[in-house]
Structure formats: C-alpha cells, structure tokens
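I'd like to ask some things about the structure below.
Missing here: one protein chain of the complex. Every other protein chain is in place.
Just so it is clear, A, B and C label the chains in written order, and each chain counts residues from 1 on its own.
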Amino acid sequence: MTRYAIRRILWLLVVLLVVSFITFSLMHLVPGGPWDREKQLAPQVIEALNRKYGLDKPFFVQYGNFLLGLLHGDLGISYSYQDRGVTQILMQGLPITATLGITAFIIAILIGISLGMAAALKQNSWIDYLSVLFSTIFASIPGFVLAIILMVVFSVILHWLPTGGWGSVSQIIMPAFALAALPAAFIARITRASTLEVMHQDYVRTARSKGLLERVVLIRHILRNSLIPVVTIAGPEFANLVTGSVIVETIFSIPGIGRLFVQGIFARDYGLIMGSVLFYAFVIAIANLVVDILYGMIDPRIRYD
Amino acid sequence: MTALIEVRNLKTYFHTQDGIVKAVDGVSYNVNRGETIALVGESGCGKTVSALSILRLVAEPAGKIEAGEIIFDGIDLLKLSNEEMRKMRGAKISIIFQEPLTSLNPVLTIGRQISEGLEFHKNMSTKEGLQEAARLLKLVGIPHPERRIHDYPHQFSGGMRQRAMIAIAIACQPQLIIADEPTTVVDVTIQAQLLELIRNITKELNTALILITHNLGIVARYAHRVFVMYAGNIIEHGNALDVYHYPCHPYTAGLLTSVPRLDESRKNRLIPIEGQPPDLIALPIGCSFQARCAYAIPQCQREKPPLLEVAPNHYAACWVSQKEQRPWQKKSL
Amino acid sequence: MAIVTNTTTGPERPHHTLWGDAWVRLRRNKLAMAGGIFIIILALAAIFAPLITPYDFAHQDYTAILQNPNAKHWLGTDGLGRDVFARLLYGARTSLAVGIFTQLIVICIGLPIGAIAGYSGGKVDNALMRFVDVMYGFPDLLLVILLKAVLGSGIYQLFLAIGLVAWVNISRLVRGQIMSLKSRDFVSAARAMGGMGRYITWRHLLPNALGPIIVSITFNIPRAIFTEAALSYIGIGVRPPTPSWGAMIHDGYDVIFASWYQVFFPAIAIALVMMAFTFLGDGLRDALDPKLRH
Partner (left out) sequence: MRSKSILLSLLAILVTASLILTSACGTSVKGTGEQILRVNLAGEPAQVDPNRASWASERSVIMQVFVGLLGFNQDLSLRADVAKVIPTVANKGISADGLTYTFKLRTNVTWSDGTKVTAKDFVYSIKRMLNPDLAAEYASFYFDIVGGLAYFSAPDKTDAEKTTLKNAIGVKAIDEYTLEIKLNDPLPTFLDLMALWPVYPVREDIITQFGDAWTNPPNYIGNGPYILTEWVHQDHMTFKPNPNYWGTKPKLAEIDFKMITDANAALAAYMNNELDISGVPVGTEKATMADATLSPQILRYNDLTTFAFQFNVTKPPFDNKLVRQALSCAIDRQTLIDIRGGVGKVALSWIPPGMPGYDATLGSEYAFNVTKAKELLAQAGYNDVSKLPEIKFSYSDTAGNRTIAQFLQGQMQQNLGINITLDPQESKSFQEYINAGKHMWAWFGWGADYPDPDNWLPQLFGTGAGNNHTLYSNPTFDALAAKGLKELDNPTRLKDWADAQKMVMDDAPIVTMFYRERFLLVKPWVKGLTTTGMDGQVAGDMFYTEVYMTK
C-alpha cells in the first residue's frame, strides 16, 4: 500500500501543476485586472505597478517565476493586503479555519452516521422521517440564512453565545454547527442508503446468529460494510470544511482563510488567487488519496493492481 | 428421555403488502440429545423459517412468531428476553447457513469471524480466540490453518467457506446445531465430505442436529428421524428408513420418485410432481396438497387431514393414507 | 404412475424484468407517488402560472412594499412591492429547470466516468481520477466569470457553468461503489459467463450502487438552485426581473430582519421539491433493492 501511496503523491504534484496552470491562465484571461479602480489610475502609474509586481513580463515568464517561488514555499505576495506574503496570510488564517473545520467535520460525522444508521435500521419509522426532515431542511436553507437564524436565536434572543469573532470556545459553537449542518444531512442520507443495502445481507444474519452484542453487529458487521460511500463523500466534505467557507466566515466574522479565494478573485489579487486555489487543490487531492487508501483498509477485496 | 428441544404448534407469519404469508402454520417436532433429524420439503415450504424461528432470527418487522412454544432444555425460548436469547445464540444453539458465499462478512478475516463468538460466550481474548479458531479450522479440514485465519472470505473457495461456517457453528460447543441446506451450493464431491464432517463432529460432541434439506438421498443416510414439510405444515414424520421405503403420504412418495435412486434400474423415467406449491397467502381449504395429488378424494377438498399415527412411530396427514391403502407404495418391498 | 392434475390455484406470478417489477412496486409506494405527483403539479403550476395568479411577477406596486401575507397578496410582497406568490410560481420555471437539467448533465458525465474508473481500475482509473482531482481543485468561479465574458449570459451557459463542476461527487461515489461490488461473487459469475464490461456495469453493478447515487442527486438539486442564484448576480443565466427561488432567498436575506417571509417561502418551496425528490429517490431505491424483492 505504501508503494501505491508514493506513486499517488507523485501524481499529486502533476495535478497541482495542471491546476496551477489552468488557474494562472484563467486569471489572466478574465476581464478586469488588479489595478482597475473606480477612479482610473494614470497609465504610467499602472505601468509602474505592473513592473513592481512583475506583471509586465510575458505570460510564461510570470508562470515560471511563480513555480520557482513555489519551490521555496513562497506563494508570492498579495496586492490587496499591503504586500503581505500569501504564504504568511494563509498560515495565519489556517489554524483558525482548520480548528473550526475539524470541529464541524466531527459534528457532521457523529450526527450524520448515527442518524443515518438509525434511519436505515428503523426504516419508515419516526426516526427515518426525522432524518428526511432534518436533511431536507439543512439542504434547502442556504448557509447564510441558517447562520443568521442561529445568531438571532442564540445571541439576540437567548444571549448565550457571542454573535461572532474568534478567540473563545463559545465562538466556535454556532459557526461549527452552521458549517456542519449540510454535510451532516448529506452523510446521514448516504449512510442510510448504504446501510439499507447492507443490513439485509446474509452475513449480518450470521453475525446475529452468533449471539454478538447488537452494538458489535452494528459497528463491525453493518457499518464497516456500508462505509465505502460514506467515506467517499466524507473526503471532499472534510476538504471543503478544512479550507473554510466564505459564507460562515463572513457572517460570523471569523479571521480564517475561507474568504481569501473569493476576495482574491474579486480583487484580481493574483498572488492570493494562486495561493488559495493551490492550497485547496492540495487539500482535496490529499483527502481523495486518503479516501482511496481507506477503501483498501475497509474492503480487502479492493486492491490497486 | 425428554427431548433436547421441542417445537410445539409453531406459527410464524409474514405480513406483506399482498397479505399474510403463513410460512409456518402450526408445526411441531422435537430433537433428542445427540440425535439428528431432517426437515425435508420443497423450497418455500417453511423449513428454513421454522429453523430461524428457533433462533428468533425471523426478519422483523415483516416476520413475526404468532404462536407456539419452543422448549429447549426445559426453557421456552419464545419467553426469553432479547438479552437472554442473545446469550443462547451461538452458545447453546448455532446455525450453518445455506450460501457460504454471502454468509461470511467480506471485510473481516475468517479467524476473527470464528473468534468473535468465543470472545463473547467464553470471554476469551482475541489472541486466544484466534488460536482456538486455528484449531477449529484444522478440525474442519482446512490446510495451514494458522496462516488461513488471517485470510478474508473471498480468498476461500465455496467448500472451504462452508467448512469455516461449520467451524463457526461448533466454536462454542453448542448443544444443538441447525444446518440449513449446508451442501446445496457446493458440488457433489464436496457435499459428501461436508456431510461426513458434520456427522463426525456431532457424534463426537454429542450435539443434536437439525438437517434441513430438499435432497432425500441425504436424509436416509444421515438422519435418524425425518419430518416432511409442505406449505407450512408437517405432513409426515417417522424413522428415516421407514419413511424412505414406506412413504405414507403421496407428496413424500412424489419426492422419492423425482430423485434418481442407485437401487433402481435406470430405465424408469423420473416422475416430477406436477404443478406449483400453493400460494401461502391463499391456502385452499382441506389438504393443501390436494390440487397436485393424484389420489385425492372428495374429503381431501373439504377437511384438512390431521397428523395421525398410520404405522408404528410413523405419522402422516392424509385421509387416503389413514384408510390403510397406499397405492403409491411399491409392491415389491 | 403419473401424478396428474396440475391446475394451480393462487395468482400466477408473472415474471418481470428488474425495471418492470420496480415500476410495480414504485407505484405502490405511497410516499414516492406523492413526491412524483407534487413535482408534476408544481411544474404544471409553473407553466400555467398566468392562469393561477393575476399578478405579474415584475409589476412593482409602490403602495405595497414589504407587506405581510394578506388577502390581496397571499404570500405578501417584496421590497419592490412585487407579489411574492407570483414570483414563486414563475420562479419555479427557472429553479425547477435548473435543478433538474443540471442533474442530467451531472449524471451523463459523472456516472460513466465513475463507472469506467471503478470497473477497469489500473491505469484508466488513475488517469480518470487524476482528472477528477483536477476538477475538484478547479477554480470554478474564475471559469464562470470567463464563460460570461466569452459566451455571454444565457440559460445554456448557466447549465454549462453549474454542470461542468458538479459531477465530480457522483463520479467518486459511483467509482467507490463499483470497486467494492466488482469483486463480489455474482459479478465474477457474470464475468465468467462472458458478460461484457459495459453490460455487467449497467445490468449488475449500477442497480446495486443506486442508493448513494440517488441521494447525491437529491442534494445536488438545492445546491444547483443556489448556484444559479449566485451566478445570476454576475450576469449568468436568468437576469432580473425574471425571478428564481435562489435569487428570492438572496434578496430576502438582505431584509430578513424586516420581513422573514421573503426567505421563508422560497426556502419552503425548495424544501418541498427536495423532499419530493428524496421520497421519489427512496422509492426507486427500495423498488430496485433485490433484497426486498419478494
């Protein structure tokens, strides 16, 4: 399995290269540049800025410089953040977004899998309909509406939690639940669907015929066989959560990296765009790699010949 | 000598959208310690459901044990709480299922699937469980068991998987093993080996065995007594050899003629039983076999024949048979 | 001694194909049927909206701004005095179309790629999955802005913009399912009988992998509706005054403290559509589940 993982890491570099080239070219093809402002800058000033940030060089030279910088772990500088290094901006915001993302992921997995299995085991019972209601509501309400509802209830009415910001544990709860709602609903429904397929299998009946504890039958025999689709979607959901959500970080004013990608694009801040896109592509590729490895561990029949 | 297990008037129904399927409709049989009985009948006659009812593994919410008692070693299993019943499964009573291909957990090693039961009932550690598993695999005739316990089911052939199932069943030295058509899926040569293996083990451990099959050839050789089931009822039971040679129910006779016999000349054509088994939702009044029975008399349509002793230790539920003439029996013997 | 008389009693059990039998059971599943009927009714209501509501979705009645539901305006009015009920009906045209058609693109691209990668494994799987990794990391917002600049802003560009990136989840799901199913014994049996890869995948693997796929599709529908709203702000797809549910929620959000109705009604509409598809999807899955088929 390690040989396979190494081969995949090499392929990861290829993926990142392709993504970086696509992003770099898209960035320059899209209308509007970093210096377009409401109050037009004098042409010579724009020239000076382009020279300062090396934007006057031909396309491939700029791309080459970017790759060289990447080798030293330098993702270039951001024009809209007083020339702070993009790597530094990412590293500064990452711990916050990652903490929030991981908390949300754990909540999503806990609620998702337990509700999903309960709904499958008790098909067409009240808990099954509850899981349908739960997942429909959290899929049909967009993130920003859910966030503001949580805020109105827990901050404005109950005064239990601060509306946002970062620093204390109480500021993690609402954003984490707002982030976890949709993935939890998705995981719940996927778990239900795959558990339904598994729970009627013969080996589950064999397990019960051995007099095993119900908990053991559930976890070792049912869950383990229904994990494949759950793991498949959990990977990308984890990557999305860990790299931050624009909506939740904006509304709860969390100084994470969730907003960098969108801000970078709307400001045509090339350094920021490249940094955030590559970071996300890296995390999602790793997540999918982990998912593939988990396939092999969960189901011995799957092998990568 | 009281029987190890006695099933009295068991009724297990399935509530489906189309109506209530009376899979087991008032079945009674018993098994003594160390004895092997056979439950015989076409597929869908309720033999597997009755076995699953003993272990209370009938698939909820559709399936439900409506009535009857299952007295095992003096305790009525149907009265036990789920927890108490769980302690019985695997420890006192175990089962070998029909399809080895799908009855083993594909993602768990064979060793763990054997040691699981031991860890619970004999609270062995996993290590001890695995050692015991290796011993059991050796007992059931699997080569290099120490290595094979770490293999997964898909690395075993059909026959070897069934041997693993047997190992699982005998792991906790149960008092009763239910073998639900253990050899149907494997080819004939393996079939004989498996049955010999099961017989030796049950004899060695003095375990009672309920052998469920539709192959009468097996019955005569391995079972002491045989119970023939049709459409959810027992229509004939008695000593295996008596029933084999002197079937007292036209259905049993039909079964016997539809199977090639070594002691018969090969010229006789095999005669299948015509028609289909009745739909268990809309059972006819009277004898449920009457539609397919060549010897049916008007009474068969009116009234359901009771199970009466038509010969010493030989019971049958057939009006014609109670009148002492059994035209379907061969003259020569 | 022939045993004769084979008159059988009881209903003759007709032998159906997989899909035929599934349709029989699906029809009997009340919830699934309710879901299907709801969607059809909604689609008809959207098409015949002019007959249902006298109000024009774009007419701004400045005397009736941000009104709560009342006799004249059943669901109240929005910030520009337009009738919310009318906008919901006409909005259904956009949102339903977007929600459903993008799923067709997602299925047409996602299923084959996932199936081929899952079934063939090795080099093909690696190549396809690396392409999927690239698509996962793809900066779709940049592409969308470029699409607008290059292709202009019609409804087809919208489907393209949403569909192009939304299929990755499905392809991974299908691949995962097929990889674990393909080594199952009934598949090796089918393969032993000389079944072609494509035939095996379609006939055996997909029905078994259907559960999670259907769920993923039902979740894509609201996601597509919201993406459409986000894209309409940068000019792709439907432009004002043509309403869409996603856009109504976005606009409603801005005045949520003044009138939460603006967000509530479109959200309910989307929830009902998704619930309908969920029940329909569950019904289909149960209908196709070989285990339940007795």
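Rule of thumb we're sticking to: contacts are C-beta pairs under 8 Å (C-beta built on N, C-alpha and C of every residue); 3 or more make two chains touch, one makes a residue touch a chain.
As the structure is a computational prediction, the values presented were derived from the model and not from experiment.
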**Item:** Options C:34, C:80, C:100 or C:268, residue touching the unrepresented chain
**Value:** C:80
**Prompt:** So which of A:65, A:124 or A:253 would be touching the chain we can't see?
**Reply:** A:253
**Message:** Given that one chain is not shown, which residue among C:129, C:145 or C:287 touches it?
**Reply:** C:145
**Prompt:** Which residues does chain C use to touch the chain missing from this display?
**Reply:** 58-60, 62, 65-66, 79-81, 145, 148-149, 232-235, 239-241, 250-251, 253-259
**Message:** Please output the residues of chain A touching the missing chain, sorted low to high.
**Reply:** 30-33, 36-42, 44-45, 47-49, 51-52, 80-83, 89, 92-93, 107, 110-111, 114-115, 117-118, 121-122, 127, 144, 147-148, 151-152, 155-156, 159-171, 173, 208, 214-215, 218, 250-256, 259, 266-268
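Going forward, only the chains that are shown with their structure count from here on.
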**Asked** For chain B, which other chain has the most distant CA centre?
**Response** A
**Complete:** Ranking chains by how close their C-alpha centroid sits to the total C-alpha centroid puts first chain C
**Asked** Max contacts between which two chains?
**Response** A-C
**Message:** From the mean C-alpha coordinate of chain A to that of chain C, what's the distance rounded to whole Å?
**Reply:** 22
**Fill in**
So, in whole Å, the Cα centroid of chain B is separated from that of chain C by 48
**Prompt:** On chain B, where are the residues touching two or more other chains?
**Reply:** 102, 106, 154
**Asked** Where does chain C touch two or more other chains at once, residue-wise?
**Response** 183-184
**Item:** List of chain C residues in touch with chain A within their complex
**Value:** 121-122, 125-126, 129-130, 132-134, 136-139, 141-143, 145-146, 149, 168-169, 172-173, 175-177, 179-180, 183-184, 208, 211-212, 214-216, 218-219, 222-223, 226, 246, 249, 253, 256, 263, 267-268, 270-271, 274-275, 278-279, 282, 285-286, 289, 291-292
**Complete:** Per the touch rule, the chain A residues reaching chain C in their complex are 11-12, 14-16, 18-19, 22-23, 26-27, 29-31, 132, 135-137, 139-142, 144-145, 148, 185-186, 189-190, 192-194, 196-197, 200-201, 228-229, 231-233, 235-236, 239, 261-262, 265, 273, 277-278, 280-282, 284-285, 288, 291-292, 295, 299, 301-302, 304-305
**Request:** Please give the residue numbers of chain A that touch chain B in the complex, ascending.
**Result:** 200-203, 205-214, 216, 220-221, 224-225, 298-301
